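One structure is given here, and the rest of the page talks about it.
Omission of a single protein chain aside, the complex is shown with its protein chains in their original locations.
The block that comes next holds chain A.
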Amino acid sequence: MKAFLKYREIWLLAAIVVLIGLISTRFPAFADPGNLRQVFNDTSILMILALGQMVVILTRSIDLSMASNLCFTGMVVAMLNAAHPAIPIPLLIVIALVVGLVLGAINGLLVWRLNIPSIVVTLGTLTIYRGATFVLSGGAWVNADKMSPDFIGFQRAAFLGIPVLSWIAILVIALFFVLMTRTALGRSIYAIGVNPTASVYAGIDVGRTKFIVFCISGMIGGLSGYLWISRYVIASVEVANGYELNIIAACVIGGISIAGGIGSVGGTVLGALFLGIISNALPVINISPFWQMAISGSAIILAVVLNARSERQQGRIILKKVEAA
């Protein structure tokens, strides 16, 4: 099983290397380490968001409200910063995490306590959170000139030659890796996705675990809210509109099964990188950015076709093992 997972990630990695190779035949400087660092930095927010979505999808749920959460939390921290520039950035990040956590907990409570399917809950909160952003801001924008230099500069500051944004992404990836492979919660998340009924008999509180994963995706949405706003230096109601589907796309390309239980941190990160490389490469090889949507759409379809194949094979292997026993 573990060797098999590695197998798929290696394939994804190979696809990315081939992609970079193809791009550098047209534009040699693309494969430059400096440029690749830049691509990583550009993709950081998508990677972070995709990891938050990953834990939700692994439990057979989905969180469509992440981009709206990002939009709302981003507006909260931007307005706080505009009104009180003295608030230190680490405190703002904590505020972003808490606001995101509250929004995620609302989703989680509705799923846990009322047993409403997550797609319905988050479809509702998707519009509610974005609408709430409008109510909060009165439709106004927060522009770069209202944000403090620290607010904008924090994630751009270089530490050991790499921007803080990339470090945050690396830290989040490491945390998720530990969570998924080294903790009981991570095992429960996988178990629920593979077989919810068996999980109950194994003593896992399925509802509570789902609540926790929505809290996690909410916190990630909140954190990304600050990162997004300070990166693109504008907070408005339109921020990240429709981005929830890019997040899910990154997960699917990364090999997360929408049916739950299958997927890994490495795959998700690579899936996000794949999309990030495409969006970075199109302008440099002179393809109109209008092509991006169709290309990522094709990539998603291709990925899901390949995923389905490998999942089917895996099913056969398990059966053989059972028969042999």
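Heads up, the rule we're going with is that a contact is a pair of C-beta atoms (placed from the backbone, for glycine too) under 8 Å apart; a residue touches a chain by one contact, two chains touch by 3 or more; residues count from 1.
The rule is short, and it goes like this: contacts and distances are computed from a predicted model.
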Hidden subunit of the complex - UniProt protein name among "Aspartyl/glutamyl-tRNA(Asn/Gln) amidotransferase subunit C", "Ligase-associated DNA damage response DEXH box helicase", "Autoinducer 2 import system permease protein LsrD" or "Xanthine dehydrogenase family protein molybdopterin-binding subunit": "Autoinducer 2 import system permease protein LsrD"
Options A:N41, A:T125, A:S188 or A:S230, residue touching the unrepresented chain: A:T125
Residue, one of A:A140, A:L179 or A:I295, that touches the chain absent here: A:I295
Selected residue (touches chain absent from view) among A:L13, A:I116, A:V200 or A:V284: A:I116
Where the unshown chain meets chain A, residue by residue: 62, 64, 110, 114-117, 119-121, 123-128, 130-132, 134-135, 139, 237, 242, 245, 248-249, 252, 258-259, 288, 290-301, 304-305, 308
